[in-house]
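For reference, the structure discussed in these notes is given below.
One protein chain is absent from this view; the other protein chains keep their places.
Residue numbering begins at 1 within each chain, and the chains themselves are lettered A, B and C in the order written.
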Amino acid sequence: MNQPDVISLTPTPDDYAYTFGGRPPLVTVRPGSIIELTTEDCFGGAVRGVADLPSEVCVFPYLNPVTGPVAIAGAEPGDTLAVHFVEITPARDWGISSTFPHFGALTATHTTAMLHAPLEERVWRYDIDVAAGTCRFRAREGDFSVELPLDPMHGTVGVAPAAGETLMSITPGAHGGNLDTPEMRAGTTAYFGVSAPGALLGIGDGHARQGEGEVCGTAVETAMRTTVVVDLIKGGAPAWPRLESDRFLISTGSARPLEDAFRISQHDLVTWTGDLLGLDRLDAYQLVSQAGLAPAANVCDTNYTMVAKLPKELLGRVRAYDGLHDRLRATAAAYLRHR
Amino acid sequence: MNQPDVISLTPTPDDYAYTFGGRPPLVTVRPGSIIELTTEDCFGGAVRGVADLPSEVCVFPYLNPVTGPVAIAGAEPGDTLAVHFVEITPARDWGISSTFPHFGALTATHTTAMLHAPLEERVWRYDIDVAAGTCRFRAREGDFSVELPLDPMHGTVGVAPAAGETLMSITPGAHGGNLDTPEMRAGTTAYFGVSAPGALLGIGDGHARQGEGEVCGTAVETAMRTTVVVDLIKGGAPAWPRLESDRFLISTGSARPLEDAFRISQHDLVTWTGDLLGLDRLDAYQLVSQAGLAPAANVCDTNYTMVAKLPKELLGRVRAYDGLHDRLRATAAAYLRHR
Amino acid sequence: MNQPDVISLTPTPDDYAYTFGGRPPLVTVRPGSIIELTTEDCFGGAVRGVADLPSEVCVFPYLNPVTGPVAIAGAEPGDTLAVHFVEITPARDWGISSTFPHFGALTATHTTAMLHAPLEERVWRYDIDVAAGTCRFRAREGDFSVELPLDPMHGTVGVAPAAGETLMSITPGAHGGNLDTPEMRAGTTAYFGVSAPGALLGIGDGHARQGEGEVCGTAVETAMRTTVVVDLIKGGAPAWPRLESDRFLISTGSARPLEDAFRISQHDLVTWTGDLLGLDRLDAYQLVSQAGLAPAANVCDTNYTMVAKLPKELLGRVRAYDGLHDRLRATAAAYLRHR
Partner (left out) sequence: MNQPDVISLTPTPDDYAYTFGGRPPLVTVRPGSIIELTTEDCFGGAVRGVADLPSEVCVFPYLNPVTGPVAIAGAEPGDTLAVHFVEITPARDWGISSTFPHFGALTATHTTAMLHAPLEERVWRYDIDVAAGTCRFRAREGDFSVELPLDPMHGTVGVAPAAGETLMSITPGAHGGNLDTPEMRAGTTAYFGVSAPGALLGIGDGHARQGEGEVCGTAVETAMRTTVVVDLIKGGAPAWPRLESDRFLISTGSARPLEDAFRISQHDLVTWTGDLLGLDRLDAYQLVSQAGLAPAANVCDTNYTMVAKLPKELLGRVRAYDGLHDRLRATAAAYLRHR
């Protein structure tokens, strides 16, 4: 095996993308490359303390900046882009969460339109301790405080959409984007169907941790130092983003209402499982029905996202994508040993 | 502490209920009683092999038989019924799952009405090995087979509904009913708001195991031998069923669309967490948003059910319901030691 | 033709039903009978002016009183009950509308659960002028006032539900109930599938008029003097309530999310149209797609209701239910001439 290229990508403020699609690549890399990159938080770093209200310090549509796009040489529509997360490390010792007017699962929004005044806009600042692996929640009213485990992840990972569309980075969909699932952590490989030459990968929206559903609309948002390995499978584009961890096959679906996000993710997992195990469609439906997990990813974004998970131990010796996840794990391990 | 009453409840075929509400109790027990009961599977035991199609051998509305109702002496509307699951053990060495015409998450149904012909009705028979803790899936086409871990639970647990309603046992709602969440396993305490004198508890729909979402519409359905401890809290009725395990507070929501089930469960968990920790509403919203889990329960029944989970370690020394779960755990342990 | 029986039904306060199902009939009538009945408004008459807040003067679950049940002799499960509305006349010179905490389309509710405080509970009192055919809206803030045309109708018309269920009168469904469609006016025939011996018809919730969707949750609510003719078709029970006016075939669907209510109503209209015209399913789908109307009925109740309408002129000489609507129109005309 040749040594992989190692590319460093640190955007300047003007480099950030706020859409998937509609932009030329910042850089083009070869399949197999390792990319060391940095990401800004979803507020563009403008919210630094509890007095910084997002609706005042952020300017729509300059929200949720994404690092990229990165073109992958040779990627063509119909191919499959694999993105393996080697490391995701908070770049600051603090993170921010907030409510935001008309955004979140338990509030009226611009589409779930109601006559209520917005909920209070409130900011929480978390202390992040990377060494201890914790972040600290402090109530704004009263003095309650508690440590939560760090579980760094990226909310936004995706490629240029199909049909020439350009979508805001806060929208999750068939192209990936703002899936906001805690499964997108180090050790996971994400697979995206390619719709534009070069695929045009973007990564952003780091979360020090996130509950399932991202109920209030934001996670513990922070800047990240992240390393990924990218690789290319010719053909085989999945209709919706897939993830693979050491233990699970994971399908995603992003739509409204939430049952459609569920249906998409389950339909894809049934199809994927059936293809891997040589099961007919109903047998795969049955197996996934009894063995699968189905947590919410986000129930706050412009589409909602559900994930569908199957334990890989059910696969026996069968490997998805011919074992690519294991090979990317090995590449990652070698990189971490030798840097 | 006095010795608890131990009541045995083995229904005859005519004893089963097919609704919550609308029936007198089979038996009345005192708070604190232990009830050893048996349940039939959701097919009433009529599906015994792959040739028994549910639409042919079952007669609507005699589906999903429930053992009960059990009246709890002294229970009045506004009270809280606690039901702690001591043991749930498959009573057969086989279980059944099936598709059913116009039922399930990935099919047109009577309400998600479409012009498609129904999917094939197909039955799977699982071998259950209680000692080994496994059940075996066998594909109907081809010879694929795999063992899955047993994780016995009850899909249907509830009380008489409010407002004088009588609801089919397959409907989940504010009264409980067919929640179909794998969290309803041994070691869990369920809390229900009481709406009718005696509460009128019913339990049924045992699952040897179930995936999250119960995608195809049925789990590994089997008859059960189950032991519960019931207890009564005067007042404090939760609006929607709550569960508590050793590790989690769990709120449920049952509604359509699925985001409303999500909203109900999250709203309840936010309220519950805030009440326990003395947090204001927005601080509790924030904490649940970062620390909560949100798996699907069922996305196939007449209402869909989501659960919202908070790790109890965040509560410090605070205990829900004044520590009732721990006391019922102790009662259960004593029972298991001495029987 | 024999003279039809004419039955008068004026409930005492204790006579009102608050559910469909779960009650013996007040009276049994023969098919073909004319029933002159009175109904109370959805507040039970307790809201008489703008200072009477429903949440204070009404007692849950004693909302939405229904006159009935009326048993129709000979009606058996699987039959079709026809209810033709001869006259619907406001019994008062005033009507009431109001917002209600956590009820309505543009507010958080108990199922679309959010952290907002309820909207203001506000009552409007309309002057009703039956002779002029108008009701007058008066703004509560400022002095704006405008006359609206009277269009009297019943929000709640239905029979005992299937499967032994008892449902609150505010729930619309396959049994009818609180459909809240302005199509349920004088001159319309409604068809219900019978699920219990005698069908057990109930009628209530008179509206002096109602916008489509019943957005704020209540219409111009008033007591009514109403005359219906009931008739019985052996067999042929529709899965969901159907209506027929002089100009339209009308199917209803009641479910959540709203697209499922739409799907049910359209599916039924496609089936009905295809059966009447001898079209295959796809041809009927096509014809309804180009010629149908699809207004909202209610988007506020525990299920939402959509209606699907087809102009009867497309049917040529074909008549639904063998021309029953026309015969009931004739019966109604004779009654109105001779009383």
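Descriptive notes on the structure:
By definition in this document, contacts are C-beta pairs under 8 Å (C-beta built on N, C-alpha and C of every residue); 3 or more make two chains touch, one makes a residue touch a chain.
Keep in mind that this is a model prediction, so the values were computed, not measured.
Checked against the hidden chain, the listed residues C:35, C:75 or C:105 yield one contact partner: C:105.
Residues of subunit A that touch the chain left out of the display are 18-19, 21-22, 60-61, 110-115, 162-168, 239, 253, 255-257, 260, 263-264, 266-268, 270, 281-282, 285. In the full complex, subunit C contacts the hidden chain through residues 97, 99, 105-106, 119-120, 122, 124, 137, 139-142, 144, 146, 148, 209-220, 256-259, 262-263, 266-267, 270, 277-280, 282-283, 285-296, 299, 304, 306, 308, 314, 316.
Contact residues of subunit B toward the unshown chain are 106-108, 112-117, 119, 257.
In the analysis below, only the chains that are shown with their structure count from here on.
Chains compared, subunit A against subunit B: the Cα-based superposition rotates one onto the other by 180 degrees, nearest 5.
Counting the residue numbers used at the interface between subunit A and subunit C, over half appear in both copies, so the two copies meet with largely the same residues.
We define each chain's centre as the mean of its Cα atoms; on that basis subunit B and subunit C are separated by 35 Å. Subunit A and subunit B have Cα centroids lying 33 Å from one another.
Here the spacing of subunit A and subunit C, counted between their Cα centres, is 48 Å.
Of all residues in subunit A, those touching 2 or more other chains are 106, 119, 257, listed in ascending order.
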